[in-house]
Each structure stands twice: as C-alpha cells, then as structure tokens.
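Notes follow once the structure below has been shown.
One chain of protein is taken out of this complex; the other chains stay put.
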Amino acid sequence: MSTPESVMKLSGTETHEPAVGRVAPHSAHAGDQPGRNYLNADYNLWSWLFTTDHKRVGILYLISITLFFFLGGAAAVLFRLELMTPRGDLVKAESYNKLFTMHGIIMVFFFLIPAVPAVLGNFLVPLMVGARDLAFPKLNLASWYIYIIGGVFTIVAVLTGGVDTGWTFYTPYSSTYGNTNVLAAAVGVFVVGFSSILTAVNIIATVHTMRAPGLSWFRLPLFIWAHYATSLVILLGTPVLAITVILVGVERAFRVGIFDPALGGDPILFQHLFWFYSHPAVYIMVLPAMGVVSEIISCFARRRVFGYKFIAFASLAIAVLGFLVWGHHMFVTGQSMYAGLVFSFLSMLVAIPSAIKVFNWTATLFKGSVLWNTAMLYALGFIGLFTMGGLTGLFLATIAVDVHVHDTYFIVAHFHYIMVGGSVMGYLGGIHYWWPKMTGRMYPEGWGRVAAILIFFGFNLTFFPQFVLGYLGMPRRVHDYVPEFQILNVMSSAGASILGIGYLLPLGYLIWSLRYGKPAGANPWDATGLEWQTDSPPPTHNFHEQPVVLTDAYLYEPWEPPAQGHLPQTPPQAHEPAVVGSEGQR
Amino acid sequence: MHSHRAAYFTTFAALMVLLGVTVWAAHIHLGEWAAAVALLIAAVKTVLIGVIFMHLGSESALIRLFATAGFLWLAIMLAITLSDYETRSLTPDVVPVSSAPAEPTPGH
Amino acid sequence: MTNPHTPAMAHHATSAKNPLAIQFDNLEQQRFAASLGMWSFLATEILFFGGAFLGYAVYRNWYPHAWAEASRQLDLTWGTINTAVLLGSSLTMALAVDEARQGKSRGIAFFLMLTMVFGTAFLGIKAYEYWHKWHEHLIPGTSFVWSNPATIGPAQLFFSFYFVLTGCHAVHMIIGMALLLIMWFKARRGDYTAEWHAAVENMGLYWHFVDCVWVFLFPLLYLVDRA
Partner (left out) sequence: MSTDFSFFPEAASTIAPRVDAVYLFILGITVFFTLLIAGLILSFGIHYRRGSKASRENPPTSIWLEITWSVIPLIIVIGMFFWGADVFVDMRTMPAGAMEIEIVGKQLMWKVQHPSGRAEINTLHVPTGQPVKLRMISEDVIHSYYIPAFRLKQDVLPGYYTDFWFEATKPGDYHLFCAEYCGTEHSLMRGTVTVMDPDEFARWSAQESRTLPVEAGKELFERFRCGSCHKGAGAGPGPALAGVYGSLVPLKGGGAVVANEQYLRDSILDPPKQVVAGFEPLMPSFKTLLSEAEVLQLIAYLKSLSVAE
C-alpha cells in the first residue's frame, strides 16, 4: 500500500494529510499482492468478456462508446460536406436523411446517454464511495451486453438500408409513410434503453447501501450526486421511451392505427410520449458531465466547491423539474395554447438550477490556485459553452421566439452547445482527469492542451454560425437550402473539420500513453476523494484496506485530524454504526 | 421467523371481495364516475398487495419512497398531458363568422 | 489478516453456504441493496405500463361511447376468473416467500409450483380469449370487422391498446414463469436458507407487481361501462 503522497507532484502550495483515515475491517483483502491490479489481474479474453469487475466493464464501455462516437462523427462530417453547397449534390436526398438520422440516433442513444455514466460512472462510483464493486456486478456486465445488442440492431439497420425518420421517429412518417428500416432501429433503441436502466439501478443501490463508513450524503463528491440524480431520471424516464417505441413498432408492423388519424388516433400523442422521455434524456446527458466538472474545478482550483449543498440540490432539482417541461418541444404542433404557456413557464424554472451551478463553479475559482492543465481547460470550456447553451435555451422557452426558431438551425446550435460544448467537453475532461487512475499512465500534457483548445475553437466556429442561420429561418434536416444561407454553412463546415481533427488528437495520444505514458502515482493531481487513495490502476477490489472518511469532500485547505474516536456520527444507510478503532465490531 | 400466513389469507380474501365490488360497480350506472371508482378500487387492491404481500409495511422509508415515486411520476405524466388535451379546444380564436359581432374589422 | 473471502479473483461465486458477495460487508446490506434494486426496477415497470395507460386515457377521454361498446365485446366472466386466478397466484407467491423466511426449502418449492400452476391457468385463459378475439375478427388492422360503422376507428384503437397492454402483461408473465421454474429447481436443491433468500423475495416483488398491473388492466379494459 503506497503511503499517501506527501510531496505535491506539481508546483504550488502547502502539503497536507489527505482527509482519509485507515481501518482494517475484518473483510480486508490481503489477497491483492502488490503490483497486481485490475488490468494485469488476468489477460485472457474470457476474463474481459465475462468480468464482473466494474472497472473492466467501464473499460469495455469506453471502447464501444468511442467506436460509436467516431461512427456518428463520420456521419456528421459527411453531411457537413454536403451542406457546403446550397444544391444537394454530394449525396442524394435519401442518403442525406439517413445520414442525419444515423448521426442523431448513434450520438444520442449510443454515445451521449451512456458516455459519462457508463464509462466514468461505472469505473468511479464504487471507488468514490469506498466500495469494492457495484452492488450488482453481473447486472453491470449484462448492461454492457445489452448495449452491444442494441448497437448491433442499429448498425444492422443502418447497413441494410438505413433509417430516414430522424432520431425522433415522428409518426405518421415513421409508422405509415416511411419505408426504411424503422423497425430495426426502433428495436435497437428499445434494447439500449435497458442498458442505461441497469446502470442506473446499479448506481442507486451502490450509493444508498455501500458508502464507506463516515461517508454521509453531504460528504459525497458531487460526481456521485450528479450520477445519483441522473440515475433517477434514467429510471423514471427511459421506460416511457420503451413503451413509445413498442407502440410505434406495433402500429408499423401490424398496420394498426395507434397514432393514425384515419382511425381517430392523434400523432401528437406520440410526441407527448416521446418527449416525456427525450427531454429528461438531455439532462441524463448533461448532469453527469456537470458532476465531472465539479470534481475537476475543485481539484485544480485547490478550493472546496463553492456552495456544495446548492450544487448537490441543484442536480436533484434539475432531475425533478426536467420531467415537467417536455411540452416546449411541441409549441407549434397542435398543442393547446394554454398548455404551451404552462410548459413555457416551467421551462423557465428549469433554467435556474443550471444557472446556480454555473455561478457556483465560477465562484469556486475565486481565491483558489488555478492550474490550467488539460482537464481544467475542458472544465472551463464546459462552463463557458454550457452557459451559452443554457442561455440560448431561454429563447426556446420563451414561447413567442420559439414559434419562429422551432425546427430551425437555432435549435440545432442550442442543443449542440449543451451536448457537444457541455457533455462531450465534460466527458473528455473526465477522461483526462481520471486517465492516470484508470490506466496508471499520464497522458502528454502538451498535446492534451492543444487538443482542448483546438476543440474549443473548432466547436465555436461550427455551431455559432448556426445560431444566425436559425434566426434567418434555415429549417433543420434540409440538404438543399436557399443560396443566401451558404456563407454561414461553409463557416460551419469549416469548423466541423477542425472539430473532427480536434477529436482525433486525444484518440491518438491517449492510446500512445498506454504504452509510453509516464507512470502515474496513486494521486498525480493530489486530489481529495477516495478514488485517489488507492493505487493507479486500482487493484481488482479497489482498496487494500477499507477507507474511512473523516471530513467533508474537497477539503483542500489545511486540516487537522479530529480527536481520535470522535468520528462519523451519521453512519451510512444500511451499515451498523461504524465506530473506528474498535476492531472487528462491524 | 414466525409465519404471516394468516395475514396473507385475509388479504387474499379482501382482494377477492374487492374484485367482486369492482365488477358490481361496473354494472351500476355511474356515468363519468365509473372510471374514477374503478381506479379507486384498483388502487386499494394495489396498496393491499404492496403493503402486505410485498412487505412494504415492514420495509424502510427509502424503499417505500421508491415504491411511490413511480406512481407519482405517472401522475405527473398523465396530469400534464391530459391538461393539454382538455384545453386544446379552448383556443381563444374568433367567435365563428355567423354570429361574429357586427363591429367593423380594422383596416377595411 | 485472514478473511473469509478467497483471494481476490475477479470472479467470486456466492453459494448457499457462503451467500455474502465480496462487495458487501454483511448480509443485511446485501439484502437491502437487492430489495432497493428490485424496487428501482419496479419503478421503471410502473412507467413502462404508464405510457400505454396515457394513450388509453387520452383515447377513452376522446371516444367514451366507442370504448364502452368495444369493452363490452370482452368476455367478463373469463376476465373475472382470470383476475381471481392471478390474485390466487399472488397469494401462493407470498406463501412461498413466507416459507423462504422460515428456511423450509420444500415449502418454497411447493408454493412456487402452485404459483406456476395458477400462472399457467391465467395464460391459458388469456390464450383462449385471444383466440376468441381472432375468431370474432376483433384483431385491429385489415381483418377488423365491426358492426357499428360509427365507432370502427376508435374500436380498433381500443383493441390495439387491449392487445398491447395484455400482450406486454403476458410477456411479463411468461418471463416470470421462466424465473419461477429456475427458482423451483434451486429451491429443491436447497439454495435458499432462512439467512439468505433475497432471490425469492425479489421474485415475489416482481410477481406481485405483475399482478398489480393486471389489477389495473382488468377494470380499465373489461369494465369500461357495463351498466
């Protein structure tokens, strides 16, 4: 067991004893010989494909999610090239429609929703709460297999002709008039929903029942709060998407009119059911990234997060309010005016918790000692771009403006600012911040910063012109547009190529670092948090000795250990009271 | 651990009685209250099954919260969506042409 | 520091004699996690069926008369018997869990078998009802035959929701029956002890939930307006 890092790896302020004590409960694992960790514990394929180690499932997810990210990205590059010219000349209309649908489905269901929770969440939640594994390891592996099965269905649907309904599958086009593989894609989306449900069940059970002694709720890292709130949203939202996809599938397969107006059905009912899940889904995508940013900001500003409780409760508020606002996607369909006004008001309220978070993160930098390394660049980039994304959401919540900009590129720009500017930057920041912990190797800092800056500017050049295009009235999902929109589209396409290169860089140097990266110690950033109190890469069961948490999270100021014996008052949920020092009384 | 067998049998009997009641209630003319009554009886049966058969009575508050959260969110979904359907015909459009007030429309 | 767990191999099998999984500290924590996990899953099931109930509520609100007319086509006697059968299976499942709490393996197996019998009876009656609908040309789509032209559209909507709701419920029943069969073998093998029987308890939660879904489905589909 390596002794806690006493000397600060990086230049800067005073050293201190990390806020974690040691106790050896009867269930410690002397079996983990030094030098054995979860990566070299076993090399054959069997041990990877049938692992129940949450860290290995996280790595499996990392690989499959990266594949889908570049698949969706390739579709994006293709139709960005198409949009360089007003005439639809690079690809036919059908293939353009299939490309943007593939981009939508793959990016939403196979990258953004699983990315942070399934990769970083799976890997870190047990480590951060001081547990040896997730509550249901076999379910965790099943979640990855379900994800792969869903992925296979979707890729088969794409390869055998593609889907051209858009990722929203609006009826009656998807159920009656469209003639592409809607059914196969619908099954793919239906199946992959269960993957995130299982991840959510795992995270909820782990956070509630397996916290380390002394780790009360308000000592949890905000990463855990964010993932807990996300898991609640996944639990309460995803099944509605499942039944919606079944209803569309039944209507399409058996020629039965569930949403068919000819039989008295209502196509807007589909939109209600679809958006009841799909709006909370955008919070599933961004909340975990917020959790990552809270960790990074606090670590590299060497400051306790400003307003810890406010950020924690803001995550829960977003999770709850997120379920009340879906109607703002339907202001201009046949939805009633009064319902529109109600949804507009509620959509305004949901902006407040996000605003609170942004202000708190910014305040955390005040009087801190800020280190501008790669992870921090991504985190600060997240805050800037997420602020723009959130504020442009106010245009869409204001019902009068939404009537004009609905289904235009203004909307495309808004959600890309939140999804790409927010979630993807947060995801990349998290990957870089915990890369040493996951692989035991340091990534090349210089290249990391270059990629982060390149992505930031490539992103802005891609999506800022789309705000202007949107207000000018360019509709979404068109491969052939009126000539005066061309200049802005060319700018956007130029930005897209820079962004594409920006994303390839991390792929390159991170893989390179697996072999040639500097070995990273247990705590290269000298961060607080239980995941940094074990080796990098961690042993199969995470901790050599069960850690005990003595104080609040993110304690970067100087700190003296409390008098011996006076320790955690609020034992975690299901444990007997864990009083340290009295051996064996567990 | 002693057996709760007696409690289960009485609960089962209560459920069968409620089944009879709900069938009987459907045969009397309740008008639009029929749906409400049927749902109420079903809710009572569900609570019975939940508290006794599913041991919610003896579970911790957290699990009871998770048990009710699902129904709460379902209620949110139903309430807001049905409010849209109820108010859809109330758009403040003009009173139809034939009985439009005879005031001169601007701009003519 | 010796510890009851075998050296930290990734795969660590729990068994009847040593049910404590490696990631848990004690059996109470493991049981609580299993129960919380099951209830989280049941919350997703509530909203899964809830989505279909939303569609049902909208269309019943729009076409009350058509849906009452369509609902009268369903066979009420078989529906009532089916509900009673399912409540019965809920009782036997609860008794199975009760036996598990007392560690009586033979009792668990007996009541699990009884639950499966009731479940099979339910699915049998349901299959008969489906055949009856097919026979009466009440399956929505091109082959739908309906006496009153006024309500042929909404009637098809009713039967679409009838088949989606009862179909999803039946699929949940079939999955439940498969799990019961596996559990029956394990119970006979003595895998469940008074100290550790979370699997039986979770199976009970799942089965009672599927029963609760039918408790709502029965009045909403069969008893729209029999006055």
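The chains carry the letters A, B and C, assigned in the order they are written, with residues numbered from 1 in each.
We adopt the following convention: a contact is a pair of C-beta atoms (placed from the backbone, for glycine too) under 8 Å apart; a residue touches a chain by one contact, two chains touch by 3 or more.
This structure is a prediction, so every number in the text was calculated from the model and none was measured.
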Out of C:127, C:150 or C:194, which touches the unshown chain? C:150
One chain is left out of this view; which of A:47, A:333 or A:497 touches it in the full complex? A:333
Option touching the unshown chain, where A:74, A:365 or A:555 are the choices: A:365
Pick from A:63, A:159, A:352 or A:507: which residue touches the chain that isn't shown? A:352
Can you say which of A:148, A:341, A:498 or A:555 touches the chain missing from this structure? A:341
Missing-chain contacts mapped onto chain A: 10-13, 88, 93-94, 97, 164-166, 170, 172-173, 176-178, 261-262, 264, 266-268, 301-303, 306-307, 310, 332-334, 337, 340-341, 344-345, 348-349, 351-352, 355-356, 358-360, 362-363, 365-372, 380, 383-384, 387-388, 391-392, 394-395, 397-401, 403-404, 406-408, 468, 471-473, 475-484, 487
For chain C, which positions touch the chain that isn't shown here? 65, 148-151, 153
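Note that only the chains that are shown with their structure count from here on.
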Determine which of the two chain pairs, A-C or A-B, is joined by the larger number of C-beta pairs in contact. A-C
From the mean C-alpha coordinate of chain B to that of chain C, what's the distance rounded to whole Å? 20
Gap in Å, rounded to a whole number, between the CA centres of chain C and chain A: 33
As a quick test, compute the distance in whole Å between the mean CA positions of chain A and chain B. 35
Send over the residues of chain B in touch with two or more other chains. 62, 69-70, 73, 77, 81, 85
Contacts with two or more other chains, residues of chain A listed in rising order: 208, 236, 240, 272, 276, 573
Which part of chain C faces chain B closely enough to touch in the complex? 32, 35-36, 39-40, 42-47, 50-51, 53-54, 57-58, 60-62, 64, 76, 80, 83-84, 87-88, 90-91, 93-95, 97-98, 101-103, 194, 201, 204-205, 208-209, 211-212, 215-216, 218-220, 222-227
If we count contacts the way the header does, which residues on chain B are in touch with chain A in the complex? 62, 69-70, 73, 76-77, 80-81, 83-92
Touching chain A in the complex: which residues of chain C? 1-12, 21-26, 28-29, 32-34, 36-37, 40-41, 43-52, 54-55, 58-59, 62-63, 140-142, 152-154, 156-157, 160-161, 163-164, 168
